[in-house]
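Data first, discussion second: the structure below is written as structure tokens.
The complex appears here without one of its protein chains, the remainder shown in place.
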Amino acid sequence: MAVMDRLRRVAATAPVAVSVALGHGADAVLADLRADARVDVTASPRHATVLVVAGHVPAAAVAALGRVHDQVPAPRATVVVDGDPARLDLPAATATTRAALVDELVRVHAAVVTGQRHDSPVGPADNPVDWQGIGPHGQGGEGMMGGVPWGRPMAMPPTVGRDGLALDRLALVVGPFLAVLPPMLEVEVGLQGDVLEEVELRTVPPDPHAPTPPPTPVDSGLVALAELLALVGLGALATTAARLARTPDRRVEDVAALRRRIDRPWGLRLGTDDLDRLDLPGVAPDPTDRWRDWLASAASTAVGDAHHAPEPVATDEVAAQLVGMEVGHAVLTLATLRPQLAASAVAPAVSS
Amino acid sequence: MTGLAVDIAFWTFAVAAAWFGWRVFRTDSMVRATFCLLASFLNVGAIMVLLLAEYLGVAMFFMMSVEMVVMAIFMVAFMMNPAGLNPMEMVHQPRAAIAVGIGAAVGLGVVAVVADLPPAALLDEAGTIRALGNELMGASMLLMEVVGVTLVATMVGAVVLSSASGRYGSADTGSVPPLLDPDDPDSRPDLVSADGEGDAHAGHGGHGGHGGHG
Amino acid sequence: MTGELAAPHPVLGAVVVLGVLLVGTAIVTTADAVVADRVARRGLDLRASLVRPWRRIALSLVRPQPATERPDWGLWVLAPAAYVGMAAMAVSVLPLGTDWAVADVRTGIVVLGSAEVLAMVAVYLHGWAPNSPLSLVGAYRFVAAGLSFLLLSMFVLIAAALPAESMSLGRIVASQQEGAWNVLRQPLGLPLFLVVALSVSLHGPLDMADGTDLATGTVAESSGPARLAWEFGRRAMLTAYALATAVVFLAGPAGPVLPGWAWLAVKTVAVAVVLVWCGHRLGRIGIQRYVRIAWTVLLPLSFLHLAISGVAALA
Amino acid sequence: MLGAFLAVVVATGTTMLLVGWLASWGRTPDPTEAHWSTTLPVLGGHEPRVHAWNRFHARYYPMALVLMAFEMEMMFMYPWAVVFVEVGGRALVEMGVFLALLSLGVLYLWREGGLSWQ
Partner (left out) sequence: MTIVTVLLASAVLLGLGTWGVLSQQSFVMIMMGFELAINGVMLAAAGVWRFTSGGEPRGQVLVIVAMLVMAVEAAIGFALVVAVYRARQQDTTEGIAELSR
């Protein structure tokens, strides 16, 4: 056990593995966490030690937040930034401010790793669906497709597929706290293989009486760029982008330097050049042009030009464009629409 | 390795090959079944190495792994309930099958024991690969080219049969959805018949080919 | 160096192979941290770069592996074991010094190929086992890539066997010492093989199974020691393929003054650093584009490579 | 020769055992014993409606089938490579014809769109 104790002490000094649950208007916190070397932002809550809840989480998303909270392996802890843990049904969570966040994370992480803190799961301990012992094998039902093994039904009956092969369709709702998606976005997909056959896109709107968020002190385009870079596996460059995003007086040269490193056929464009072009009002059709716009805007706001807020997009129109895409393509496409989707979450656009 | 070690290794591999071969048909999970078959192949490959057919044995590993990965893809694609979450028996005539299987094994076993094959040991244990190469470049040259033609025919046949739309129109014209319950002919879900929409682009190579329809 | 290479006792050989994988993983992990900090321009705190990965490993060891709703535990444990096992299999047939290998089998390149294909099986199982949608998509994505890069790696290795007149990797090194290094006489082979190395070891920009766009795909449901085992596998596989690259194209242990194993280590580390650097500068390519390029560009290139190597071997 | 393979088996087996031991450390063998809400797959907050284990539509199945036939040529190529220098130019021509033949199959696959997602 002495070995484990020593390991725990070393582990307590490791970068804090953080899963970030983003509410509305939390870009600044995300940029802080990405830019800080004391923190590792994980893509899956399973890899995290601490869950960070940032921004305004509407009441409609509280149940989903609880499920993400439980997916962080125990022992776990939650830190809520500028919010009220009780409102989120996470009674054990720590509240802190954006300024003190990383220091608090280091402290909480050490406490979790050394066994001094553990937030209990908030979801049910047993599957609410009663399935055990029903059916000849305990699968919860009769017949080949009638069972509900482990409380979950068999796949939906096959429907007509895009290429005429009607295989099972996975019906999933992805989001609103999946790190690969823009914040507060729920994607309801019918997945056949790795292709999206049906897509419905929903944003979770802020609560009616939610406090108006203060103007974001970061450049949302650069935050979106950092997320896009992380999604194509360029985590180190994402750090650079996030650092630039939170530097209020960033220099044009720095933005240009970042652009030189990623805007090349073998850089970020290796991931985005191949994405399908989009036909949406107010959005550049070419996926690469969309992040080039973010860089251009970041360079111009640095020298004091007026900052253009992104136009909201109609989610059903975006969803229509996603049909038929491979999962990875769809994720990257949504990431290139991050500012627009954030805008439409607050002020939904009407379908044209 | 001495003769005894080789014997022990042989029996280990032989029993493992047979056991995995049996598990193939006794597991609920299709993925497990497929990779049990792979394990059976790997054990036979190991026996081949013990038989000094070094190249063939190692090539078994290589060839059969690829084949079983492809097999797994198709198993999971076409077997309902591929993980066996909801256990079921998908067999018919089980008794007859067992009888025939045992009969085949016993019959061949008797032949193996009774037949008096004249022993002739390997002349050149170190040169088996080179001999195979010279055979393929020499006497079996024609065989190799015939194999080439066969494989091309296989590839073309596989593409023609499996692709969504051939030059004679969509392959799924007139398709019907399956029965939800195999015993109940009325359980066919009432779905829109496949009209081939959405795969008109599948006949053109080279591009991702995703429109906004589907 | 014309005959078969000397071999240590099998048990000692296993220790050597494990040692190579562990040391290689340590070097790759360190290189990864240093390159990441350089690319991120985090300043030149080399000590922080060097210490951070070890602390992360300690963190993994003290974290638990959560269950998913209905996983296939057997396959979930088998997958990382098989994946690292295949890296070990690859290392065991590679010459590790001037005149010795753990196992200089005559069918070395076929064993290397088998290790690669079985590694594909392991990755597939790793994505299948947790019964999670994103992991499953990662597994299938990798199989698409695997079925595409397989042919490249085979053609490249067969081309290397041509001048050696043998499938033994020891002979392939010897033939390079007698003639020119393969990087010179088979110039197309090295880039093609690096593509294979990145793909099979799941490193960026070709990390198809564990991509961050799938919330890390097959590893998305893993935590703690199980995840550590998988990450060890990725880096061990990178080590094995960097080693194979050094042996097949850079004449492995050949070189003046220094002992053979030292030259091999230098060349391997150089290849590994190049691969790691690629991962931090190149974005992940989409799977459909990958498959298309592999079959329509890289496969014809590998035919050309085979022709060039054949003519060069006869000349 | 068998001694060399014994070494391969021992090295591979030892490594697999050790890593398997590491990977099985701290597993809960029975998932029903775990707190249920912690066992849901990672989807960002929602419960999946069905198990992930269903008939998965691999979109590249024509490519997989063609590969299965195509890789059979490897069986011939490895021994060919060993005797290549010995046989000389004839071997180059013969394998060239063989590969050219097989490339027709790949060409057909590409022309029929089998390389793009179905």
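The letters A, B, C and D name the chains in turn, as written, and every chain counts its residues from 1.
Following the convention adopted for this analysis, a contact is a pair of C-beta atoms (placed from the backbone, for glycine too) under 8 Å apart; a residue touches a chain by one contact, two chains touch by 3 or more.
Predicted, not measured: the structure shown is a model, and the values here were computed from it.
Student: With touch defined as in the header, list the contact partners of the absent chain among those displayed.
Tutor: By the stated touch criterion, the chain not on view contacts A, B, D.
Student: Out of D:Trp36, D:Phe56 or D:Phe76, which touches the unshown chain?
Tutor: In the complete complex, the chain left out is touched by residue D:Phe76.
Student: For chain A, enumerate the residues touching the unshown chain of the complex.
Tutor: Touch with the absent chain occurs at residues 158, 164-166.
Student: On chain B, what residues meet the omitted chain?
Tutor: Spelled out for chain B, the touching residues are 6-7, 10-11, 14, 17-18, 21-22, 24-25, 30, 33-34, 37, 40-41, 44, 47-48, 50-53, 55-57, 59-60, 63, 67, 70-71, 74-75, 78-80, 90-94, 96-98, 100-109, 111-113, 117-125, 127-128, 131-132, 134-136, 139-140, 143, 147, 150-151, 154-155, 157-162, 164, 171-172, 174-179, 182, 185.
Student: Pick out the residues on chain D that sit against the missing chain.
Tutor: 61, 65-66, 68-69, 71-72, 75-76
Everything that follows uses one rule, which is that only the chains that are shown with their structure count from here on.
Student: Please tell me whether B-D or B-C has the greater number of C-beta pairs in contact.
Tutor: Result of the comparison of B-D and B-C: B-D.
Student: How big is the gap, in whole Å, between where the Cα atoms of chain B centre and where those of chain C centre?
Tutor: Here chain B and chain C have centroids separated by 28 Å.
Student: Per the centroid of Cα atoms for each chain, what is the distance between chain A and chain B, given in Å?
Tutor: A distance of 41 Å separates the two centres.
Student: Using the average of all C-alpha atoms in each chain as its centre, how far is it in Å between chain A and chain D?
Tutor: Their C-alpha centroids are separated by 31 Å.
Student: What positions in chain B touch 2 or more of the other chains?
Tutor: Residue numbers touching two or more other chains: 54-55, 59, 62, 66, 70, 73, 77-78, 80-81, 83, 85, 129, 164, 199, 202, 206, 208, 210.
Student: What are the residues of chain D that contact at least two other chains?
Tutor: 1, 3, 5-6, 31, 36, 38, 40, 42-43, 48, 51-59, 64, 67, 70-71, 74, 78, 81-83, 86, 106, 109-110, 115-118
Student: Show me the residue ranges of chain D that touch chain B in the complex, using the header's touch definition.
Tutor: Where chain D meets chain B, its residues are 1-3, 5-6, 51, 53-58, 61-62, 64-76, 78-83, 86-87, 90-91, 94, 97-98, 101-102, 104-106, 108-118.
Student: Which stretch or stretches of chain D touch chain A in the complex?
Tutor: Contacts found on chain D: 31-32, 35-38, 40, 42-52, 54-59, 117-118.
Student: Give every residue of chain B touching chain D within the complex, in rising order.
Tutor: Listed in rising order, the residues are 1, 6, 49-50, 52, 54-55, 59, 62-63, 66-67, 70, 73-74, 76-83, 85, 125-126, 129-130, 132-134, 136-137, 141, 144-145, 147-149, 151-152, 154-156, 158-160, 162-164, 166, 199, 201-210.
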